[in-house]
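Of the protein chains in this complex, one is absent; all others appear in place.
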Amino acid sequence: MKFSPAEISYLRNSLELPSPIRPDGRSSQQYRPLEATTDFLPTANGSARVRTSDGGECIVGVKARVVKAASESSLINIDVDIAGVRDDSSAVVLLSSTLQTAIQASLPENALKLTDVYSFKLFIDALVISQPSNPFNITSLATYLALKSTRLPKLVSATDDAEAAEIPVFDDDWDQSTFLGQDETRQKWSPPIFTVMAVVGNNLFVDPSVEEEFVSDAGILAGWSADGKVIAPIRIIDLGGKRNGGLKSTLIYKAYSLLQSTAPDVIEALNAIGDQDSLSIF
Amino acid sequence: MGVISITVPQGARAEVANEEDLIYEDADSDSDVEMREFNDNEEENIGGSLYVANDLVTPGELVTEETVWMRGHGTYTTVNDKTYSSVAGTITKVNKLLSVTPIRGRYSPEIGDHIVGRITEVGQKRWKVDIGAKQDAVLMLGSINLPGGILRRKSESDELQMRQFLKEGDLLNAEVQALFSDGAASLHTRSLRYGKLRNGYFLSIPASLVIRQKNHVYRLPGNVDLILGVNGYVWLSKRTSTGPSGADNVTITRLEEEAGLEIYSDKNEEIPGSIREAIARYSNCIRALVYKEVGINESRLITAYEASLVYENAGELVDNEVKDAIAAEVIAES
Amino acid sequence: MSLNTETSLLSQVDGSASWKCGHTSIICSVSGPMESKRRNELPTLATLELVVRPAISLSSTREALIKDRLYSVLSAVILRQLHPRSLIQIVLQILEPGEDLQFNILELATCINAATLALIDAGIPLRATVAATAVAITQSGEYIVDPTREQLNEPETESTHVFAYMIRSDNKATDLILVESLGSFTQEQLLSGIQMAAEHCEKVSLDIRATVSNKVKRDFIWTE
Amino acid sequence: MILDADSFLEKCIYSPEGLRADGRRWNELRQFKCQINTHANSSDGSSYVEQGYSKVVCIVNGPKEPDGRSHTFLDKACISVEVNIASFSTVDRKKVVRNNKRVQELNTTIQRTLEEAVLSHLYPRTQIDISIQVLQQDGGLLPTCVNAATLALIDAGIPMVDYVSACSAGIYDTTPLLDLNTMEENDLAFLTVGVIGKSDSLALLMMETRMSMDNLEPVMAIAIAGSHSIRDIMDREVRRHGKQRLAKKGNM
C-alpha cells in the first residue's frame, strides 16, 4: 500500500492533535465493529472465526490429541498461517511465539492432564485468510474465542495408571464433555488477549487501520489476562510506519491505562458471542 | 459509546429466514443412470422470446435465439448463432446492442469518466495509474498540465523529472480520454479541475454504488469538497479557493497563471480541526451508505450528513446499527 | 576394451553423444549457445550449465565432484568468450557406471570424452579436443588402463588416476588439463602414468576423430 | 465435534436395504450448501461451499494488474489457483506443506478446469487470483474446491461459458454411489468429474483408484447427473443473491 505525501501529512496531523481526529472519527480506545462465530467446525474441539469491517479475517481451529506427557516438550502447539506470507517470516514467528508463551503460562496446570502418563496436547491452528492491517488483533481475538469454545471429552477410564499404562477411554457423549480449563466449580478459564496499539506523536490508538499503521511511529503490543491485568510481553513493534524515532516513556504508562480501561469491555463483548448461536459461519 | 461491538455474521441471520433457498437435497430426484437430457431446468424459459430487461440471467443461460442482435459484453455465441449469457446479471438493450451487465465486477472505464487514481509506476513518458479497474490506466506525460502553462512544449528535461510532478503513491483526479483495445484506459488531466490531490483524505468504495452524474465534484456543507470518482475512489478535502472544484470555467489565461509548479506540491494547507472532523464524518456517512448498498450522490450524502449530526461524535457512526439508521433515513428521503 | 560411440542421437538438443567403454555407458547432450536467464547472464562469457545425473538415485556429492572436475576442464576448453551473455547447457546422464560407488574414475574419464564428442556435435567452438583416460596402478606396479569393476575392486589396486589432455595438431597430447589421483603411489608411478595416459589419450582422440569424420560423411552425403 | 468416528466405521458401506452408512441412497448427494459474496469487503468474488462435512471458502481477486512479467499473457488472463488446506481440516490434525506435490497437482488441475470455462481471452494482460481455504475435509476435496471456485468467479463478474460443477462417484460391488465421503473414498474405487453446464462434456476427470472398465459408464453417468444437480443448486444461490442485490438496486 502506498500513500501520497499529502495524505500522510493530513493523517499524521489529524492524529497528532491534542484531541486527535481519527480518519473514521473513532475515539482512541474504540475498536471497529467485529463479526464473530464460534464452534462451527464439528471435527475440531474448538473453533472461531473473527472478521473486521475492513475485510480482515482469521479462523482458528483447536484440536486435542492424546499423548504421553513425558515425551512432549510442550502440551500446546500454536501454528499461524497468514495467506500470502511465508511461514518463517518474522510476523508469523512473532505472533505464534507470543501467543504460545502467554497461553501456556495462563493455562491451569492440570487442565490437559488425563492420567499419570497420558495427557491432551492442544494444537491451535490460526489461519489468517486476509488481513489488510496488522494480524495480531484478530488472531488473538479468534484464538481467545476458539479456546473458550474448546471442549474436551470426558475420561471414563482410570486416572491412576502409574503402574499399568492403559490407553485412556472417553465418554462418547459430547454433552458430557467439559470446557478447556474448567474446574470443579465449573468456573471457565479465560485465555489472555493481545492487542496492538499504534503510536502517533503523543497519542495511542487501539485497533489501528491500515492508514493509521502506515503513519504511525511504532506500535505497542501488550496483553491482558482474564481479570483485566496487563500481562507480558509488552513490546514495541514495527507497524510498517516510516518514522522510526524513539518513543516517549510516558506512552508506556498511557498504554497501561488505555488497556486497563478497555479490557473489561472487550472481554465482556467476546464472552457474549459464545452464547449466541448461528447457523452459518458467513 | 462502547469500546467494541462484536456480532454474529449477518449471513447467518439471513439464512434462518431463507433456509429453503439455501439448503437443498437431491433426495427426491430419482435420476436414472441414463445421462440426463440437456437442459431440464423448468425454471429456464428458453424459446424465441427475449427476457425482459432487469430479469436475472446466469452464465450459460440462453438469452435469445434471435440473430438480429449485436452481442455486447457479458454475452457469447456459438456457431449456432444463439446468444448466451456469460455472467450473472441483467440484460440491457441499447438499440440493437444486447449485453448482460454483471451484478458485481470491477470498474470498467468509459470515455469521459471523471475518476480518482493513484500512481503505481513511473515509466518512460508515462505513468501507470491504479483506478480500481482490471488494468492500470496510463497517463501520458503529454496528457498533463506542465508547470508554466498549457502552451508550453514538453521538453526532455520534463521526461527526466517526471517524479517531480507525480510519483508512486500520489493521488490525482483525471478524465478517461481514450480506451485501448484491451480495455485499459488512457487518462488526461489537461484542465484545472483535474490534477494532483492534496488537503484531504482518500477512501475507496465499490464503483457500482457511485451514481453517474454530469458533475462528480461536490461542494458540501462544512467547507468540505468531495470528488466522487466514477471508479469508486473518493477524495474528501478542505475547500480551497483554487482547488479543483473551484475551477470549472477557466480561461486559458488563468490556467497559465495558475499552472505553476505548486499544482504538483505535496504540501497541505493549514486545515482546521473542525474541517478534519467534518471529513471524518463524511467518510463515515459514505461508509454507512456503502454498508447498506445505497447508491451515492450529492443530495443523499448531504442528507446522510445531516442525519448523522444527531450523533455528536463521528466515531459513533462506525457502529452497524447507526449505519443502518442513517441509510434508512437516506432511503426514506429519496 | 570395447568402445562404442555415437553422435546426434537426440533430436531436441543441439548436440549429443553416447560413449560406451567396457561397462561404463554415458550419454551427453549439449544445447546452445542460447538465450540465458537474466540472473545467470555473464557479460563477457557464455554461461556453462552443467548437470551430471547418476544412473540410480538422486545426484549426490559424488556426482557433484565429477561435475566440479568436469567443469574445470570444459570451461577451459570451450571458447566461451565467443558467445557472451548466452547459455550452453550440458547434461551428462550416466546410464551404467561400470564401477562401484567408492570409485568414480571410469565415469569421470567417460564423461569428459562424451562431453567433448557432444560439444563437437553441437558445433561449439573449442580450443582443442580433450581426451581422458582412467588408470589404475597395482601393488606390483602394473598399470591398467580403463580397468574393469573387478580390477578396481582387487585389493591389489593401490591408486586410481584420471588424466585428461588437450590434443592439438598432429594428434599430439601436449597439454595436461586434468590430473585426479587417489590412493598411494610414488612420484615415478605418477609420472610414468602421465606418460602412458598421453599415449592412450592420443588413441582416444583418434576414436573421437573417427566418430566425427563418420558423422560428417553421413551428414554431407548429398554433397558428393 | 464428532466423537463416534469408530462406531461409524463399523457400519457397512451399503446395506442390503439400499442405504449407505450416513443414510443416503445410492444416487443421493450429501447436503450441498453454498453461499456467494461472503467476503465482499476483501475480494472481488467469494463463496463458501459445504458438501456434507467438507467446507471450503474461496476468494477471487481480479482481473487485476498482473504482478509481473511471468503473470502477463498477451492473449488471455493469467489464472492462478492456490489451495490451502488448514491443519485442523482433517479428523486427525495434519499439517500440509504448501508446496507438497498433491497440493500442486490440485492447484494445477483446478486452474486448468476453470480455464476451460472462463472466457479469459477477454481480459488479456490481467491476472485472476483464486485462493481456496479448506476448513474441513470429508471427501470430495477436489469437487468442492471446483464448485466453490466457480461460484466465486461468477460473483466476481468474470465471464464464463457456463458453470463448472464437479462431483465424485464410486462403485460398491456393482452399485454406483454418488458423492462419497471420506469413509467411502477410503474403501471404494471412485472418480471425480467436472462438467461444463448441463452437458455431458467433461473438463475434468480424475480417477486415482482401480475400477473395472465395465463399471465406468454407470459411475460416470451418476457423477455427471450429480454435477448437474449441483449446478442447479449453485444457480439457485446465484439467482437468490442476484435478486437480493437487484432489490437493493432500488436504492440507486
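Letters are used for the chains, namely A, B, C and D, taken in the order the chains are written, and counting of residues starts over at 1 for each.
Please note the rule applied: contacts are C-beta pairs under 8 Å (C-beta built on N, C-alpha and C of every residue); 3 or more make two chains touch, one makes a residue touch a chain.
To be clear about the criterion, contacts and distances are computed from a predicted model.
Enquirer: Mind telling me which option in "DNA replication complex GINS protein PSF1", "TRAPP subunit", "Exosome complex component RRP45" or "General transcription and DNA repair factor IIH subunit TFB5" is what UniProt lists for the chain we can't see?
Expert: Choosing among "DNA replication complex GINS protein PSF1", "TRAPP subunit", "Exosome complex component RRP45" or "General transcription and DNA repair factor IIH subunit TFB5", the correct UniProt name is "Exosome complex component RRP45".
Enquirer: Determine which one of C:64, C:79, C:95 or C:216 touches the chain that has been left out.
Expert: The missing chain is touched by C:95.
Enquirer: Just to verify: which one of D:15, D:186 or D:201 makes contact with the chain not shown?
Expert: Final answer for the missing-chain contact: D:201.
Enquirer: Looking at the full complex, which residue from D:35, D:54, D:84 or D:109 touches the chain that isn't shown here?
Expert: D:109
Enquirer: On chain D, what residues meet the omitted chain?
Expert: 101-102, 104-105, 107-116, 119, 121-122, 161, 191, 194, 196-197, 199-214, 216-217, 220-221, 224
Enquirer: Touching residues of chain C against the unshown chain: what are they?
Expert: Against the left-out chain, chain C lists 9-13, 16, 23, 27, 29, 31, 34, 49, 51, 53-58, 89, 91, 93, 95-96, 101.
Convention: only the chains that are shown with their structure count from here on.
Enquirer: Would you mind naming the chains that touch chain A and likewise touch chain C?
Expert: Neighbours common to chain A and chain C are absent.
Enquirer: Select, from A-D and B-D, the pair of chains that is joined by more C-beta pairs in contact.
Expert: Ranking A-D and B-D by C-beta contacts puts B-D first.
Enquirer: Measuring centre to centre with C-alpha atoms, which chain is farthest from chain C?
Expert: Here the answer is chain B, farthest from chain C.
Enquirer: Taking the mean of all protein CA atoms as the centre, name the chain whose own CA mean is closest to it.
Expert: Answer for the innermost chain: D.
Enquirer: With chain centres defined as C-alpha means, what is the inter-centre distance between chain B and chain D in Å?
Expert: 32
Enquirer: Would you please write down the residue numbers of chain B that are in contact with two or more other chains?
Expert: Each of 11, 15, 22, 120 in chain B touches at least two other chains.
Enquirer: Where in chain C do residues touch at least two different other chains?
Expert: none
Enquirer: What pattern do the touching chains form: line, ring, star, complete or other?
Expert: other
Enquirer: Residues of chain D touching chain A in their complex?
Expert: Within the complex, chain D touches chain A at residues 1-4, 7, 33, 35, 38-39, 41-43, 48, 53, 55, 57, 59, 84, 86-93, 95, 98, 131, 133, 135-136, 138.
Enquirer: Can you list the chain D residues touching chain B in their complex?
Expert: So the residues of chain D touching chain B come out as 25, 27-29, 31-35, 37-38, 44-45, 62-65, 119, 123-126, 154-163, 176, 196-200, 218, 221-222, 224-226, 228-229, 232-233, 235-243, 245-246, 248, 251-252.
Enquirer: Going by the contact rule at the top, pick out the chain A residues touching chain D in the complex.
Expert: 41-45, 47, 53-57, 59, 61-63, 65, 79, 81, 83, 87, 123, 125, 127, 129-130, 132, 151, 153, 170, 172-174, 177, 280-282
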